[in-house]
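Of the protein chains in this complex, all but one are displayed in their positions.
Note that the chains take the letters A, B and C in the order they are written out, and that residue 1 is the start of every chain.
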Amino acid sequence: MSHPTLEDAHAEPHIVGPKIYGLILLALLCLTALTTGIAFVNLGVFSPIVALAIATIKMVLVILFFMHVKYSSRLVKLTVGAGFFTFLVLITMTLSDYISRAWGLW
Amino acid sequence: MSTIVRLPNQQDATLPKRSYLNSEYGLKSWLLTGDHKRIAILYLISITFFFFLGGAFAGLIRLELLTPMPDLVASDTYNKLFTMHGIIMVFLFLVPSVPATIGNFVLPIMLGARDLAFPKINLLSWYLYIVAGIFTVSALVLGGVDTGWTFTTPLSTHYLNTHVITAAMGVFIAGFSSIFTGLNFIVTTHRMRAPGMTWFRIPLFVWSHYAASILMVLGTPVLAITLVLVALERLFGIGVFDPSKGGDPLLFQHLFWFYSHPAVYIMILPGMGVISEVISTFSRKRVFGYTAVAFSSVAIAVFGFFVWAHHMFIMGVSNYSALVFSLLTMLVAVPSAIKIFNWAATLYKGSITFETPMLYAFGFMGLFTIGGLTGVFLGSLGMDIHLTETYFIVAHFHFVMVGGMLMAYLAGVHFWWPKITGRMYPEGLSKLAAVVTFIGFILTFFPQFILGYLGMPRRYHAYPPEFQVLNVLSTAGATVLGIGYLLPMIYMTWSLKYGAIAGSNPWQATGLEWQIQSPPPTENFLEIPVVDHEAYDYEWLANKTQHEVTTVG
Amino acid sequence: MDSQTVAIRQQAEIEHHEHEHPPYLRHHFETVEQQKEAVSFGMWLFLLTEIMFFGGLFMAYLLYRNWYYDAFVSASNTLGIGLGTTNTAVLILSSFTMAMGVYCAEMRNKRGLLISLSATILLGLVFLGIKTIEYHEKYTEHHIPGASFSIEDFTHPTDKRDVALAPDMAQHAQIFFFLYFAMTGMHALHMIIGISILFALLYKASKDAYTKGHTSTIDNFGLYWHFVDIVWIFLFPLLYLISRHPLH
Partner (left out) sequence: MHFFSPVLWQFLVKWLTEFALFPPQASAIAPYMDAFYFFLLLISLVGLVLVGLMVGTFSIMFRKEKNPQATHIEGSTLLEATWTIIPLALFMVCFVWGALLYFRIYNPPTNAMNIYIVGKQWMWKAEHPGGQHEINALHIPVDRDVQLTMISQDVFHSFSIPAFRVKREVIPGRYSTVWFRATQAGTYHLFCTQYCGTLHSAMIGDIVAMPPDDYRKWIAGSTSGQSLAQNGERLFASLGCNSCHSGTSGARGPNLAGIYRSKVTLEGGRTVTADDEFLRGSILNPTTHQMAGYAPIMPTYQGQVSEEGLIDLVEYIKGLDSNDRIHQTLNDSNFSPSQAGATGAAPNYRSEQLTGAKQLPDAKPDTSTSKGMGPSPQ
């Protein structure tokens, strides 16, 4: 599938081998250790940013390899994207209210 | 290019020997069926039941409002009445109405599929619907619930001792029922299309259902978790929505309306799909600007997620975000306008006949236009201050939901009835019903716009006497409306046995569902069709029928 | 029939011609490929709903963390970071074994499949076990929101741990713990469901249902399991890590 289209039904079952899985597992465990370690350092405003960044990397790894999205049709990729997009809409649009409340009477 | 309309004479039409109705017999063959057509019938029956239940509550409400005094029922009874009316009509009728019945029945056939992608899940969603219904009814029987269908906190969490959790449970389950329906539709639309059925050949009915399904899948879970939080708050009083414990009741509003505004589009979009089919069929013309209409559905679905806070303009949201949400609300109004104009333009140079579905469709266009435009009143900040929480709101969303969606639903039922049952309903009577419904509706809800601007608050059990005249009008209209809804119930049932045999394509419509026998066989298509024509290609239909004639004779 | 039609017909024929009918191909699907794609796409859509389902909770968490930062800090500091980290590792490991299970199914390696499924079950149970320990801790410390909630040991989030948090702020630790129990509880519920499904899969796998070429059930359960893993990957920093240090 050199050029996956939205309707690409034939994402040929690309079989991911134990080697890749092992590598991903290793990476995930290292990242876990890393994020826990960093948690003991006080980075001020950055500590949540760093922690969430690491979490996001871990998530992307899991999605791409454990969940085979890297090898799936573009439709699946779009679906995943849509999910997170809507999630962000919920968060940002709601927070936009709470944040801007502090800006005064109006 | 032009086509001459040739309706087949229905004298020589006969019922097919084998159809989904008589392929198997016995209750079990229905309750355990995987056939989307039979599930659609199950839905049709249960939804009709809940519609008339909710309608009964509406009747009682109108009766109470006949007089300014709180004299017919006690206040809490009245509150329980409108709460039940809201919950049943929204979650058990409007949301599943067109998708679960008509959509379930014709969507796979339109795409040239043998069934929905997941028949078992489809059946499951019906059972979930029934369980939800049972919960709701038991909440009613156990003594009712008086939160209003919006479950507003902290009222619902701390200040009521009615069966809030039972009702919330019902809504929760109903939500999952509609999630599964939407999931099924999306997968079917993507994966089950017949060869040659490209995205721009699928009927607009499918497009609008696709858009609505996206909303169902992405919006409903938020409602689910919100209701879970309400239940927990009620049980343990943790105070996540309780200001005295540091919670924020507005958070509930945000989460609730994040679903419940898109829910409005979940309700209306499938109706719009029906209207596209009907208008095109009875003007023998391809819908004007197919792509525009198709994309306007998707646009509505996408924008629908960005506007929820316009339900909270006066509830203490930050004025900045009120500004943003108002702007986005104006944007979402545009696609609906596009649709209306395109439908109207479809009639141009058509060859129009006025069968019952067409009358309902006209009714839809009129009432939905009013409903939509009054939406602009409420979407614009300043006007919203005066109009919100009054009868203007009530009138507005009844024009959209009942005037829009219910008209479309009836149009659809009348349009596909011959396909579903293989029989025609009495034409004259049904036309009468359509007209009666329209008149009754206007009479019921138009006065409420005036009441709203006069300032009569919604959900009022008693009201100042000077509002009585308009309320009496409204109640009078409600009776007419009730008759308008009972009529189809009666003659449809009658037609099941005595109706004229319809034949496979009584309207000479182009959808794939009309090219197979009616009622259809269980597997829909003996062999999967290969689509080589655009949607609404009456030229192709004419050639096809010609071809058939020559082969027969 | 115009040429275009014919062309499509032929193309259709081509699609039809390798049209074997294995037992697991449902009647309404044309090809195995179509069924496989449809089912996995359906699974993905279901996971979408799951994202939004947890989304509501994350929203609440974000809001109240911003409002009652100090309470969240001191409450978060009472959580056992060690147990949390262990659990994360356990869950990631279980994700790995699940992925291996999928691989073995594709390789039609029954023994491997059985092993990895059992391993997944085991790790899942370990996770739940550790969670139970944590919950019990909270119970003994009276950190379960509600009547018995005590604000005794919430200290002011300065680096010296002895200053008690002002009572009105300490009360808001209840909101943290409510969210903590709501989120981890919801996640644990998903784990329990997953494990019970795993047992069923294990049984059917022993009847080698998935090692004869029909792997999509295993694949899709894998998706579910990995999703549950992802949820935890976010719950862990949110609840245990990011609120350990006061901003001022």
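One rule holds for everything that comes next: a contact is a pair of C-beta atoms (placed from the backbone, for glycine too) under 8 Å apart; a residue touches a chain by one contact, two chains touch by 3 or more.
Worth saying up front: this structure is predicted, and the values here are computed from it rather than measured.
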Taking the entire complex into account, which one of B:A56, B:V73, B:L347 or B:A500 touches the absent chain? B:L347
Out of B:R284, B:H398 or B:H414, which touches the unshown chain? B:R284
Please pick, from B:S19, B:S138, B:S380 or B:T479, the residue that touches the omitted chain in the full complex. B:S380
Just the residue numbers, please: which parts of chain C touch the chain that's not shown? 67-68, 70, 156, 165-169, 171, 247-248
Even though one chain is not shown, chain B touches it at residues 1-5, 70, 75-76, 79, 146, 148, 152, 154-155, 157-161, 234, 237, 242-244, 246, 249-250, 283-286, 288-292, 313-316, 319, 322-323, 326-327, 330-331, 333-334, 337-338, 340-342, 344-345, 347-354, 362, 365-366, 369-370, 373-374, 376-377, 379-386, 388-390, 450, 453-455, 457-466, 468-469, 472, 538-539
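Here is the rule we go by: only the chains that are shown with their structure count from here on.
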Among line, ring, star, complete and other, which best matches the way these chains touch? complete
CA centre of chain B versus CA centre of chain C: separation in Å? 34
For the pair chain A and chain C, the C-alpha centroid-to-centroid distance in angstrom is 14
So chain B residues touching two or more other chains come to 190-191, 218, 222, 251, 254-255
Could you check chain A for residues that touch two or more other chains and list them? 9, 75, 82-83, 86, 90, 94, 98
Sort out for me which residues of chain C touch chain B in the complex. 1-2, 4-5, 8-9, 11-12, 15, 26-30, 34, 37-39, 41-42, 45-46, 48-57, 59-60, 63-64, 67-68, 145-146, 171-172, 174-175, 178-179, 182
In their shared complex, at which residues does chain B touch chain A? 190-191, 214, 218, 222, 250-251, 254-255, 258, 305-306, 308-309, 317-321, 324
Using the touch definition from the top, list the residues of chain C that touch chain A in their complex. 33-34, 37, 40-41, 44-45, 47-48, 51-52, 55-56, 58-59, 62-63, 66, 81, 85, 88-89, 92-93, 95-96, 98-100, 103, 106-107, 219, 222-223, 226-227, 229-230, 233-234, 236-238, 240-245, 247
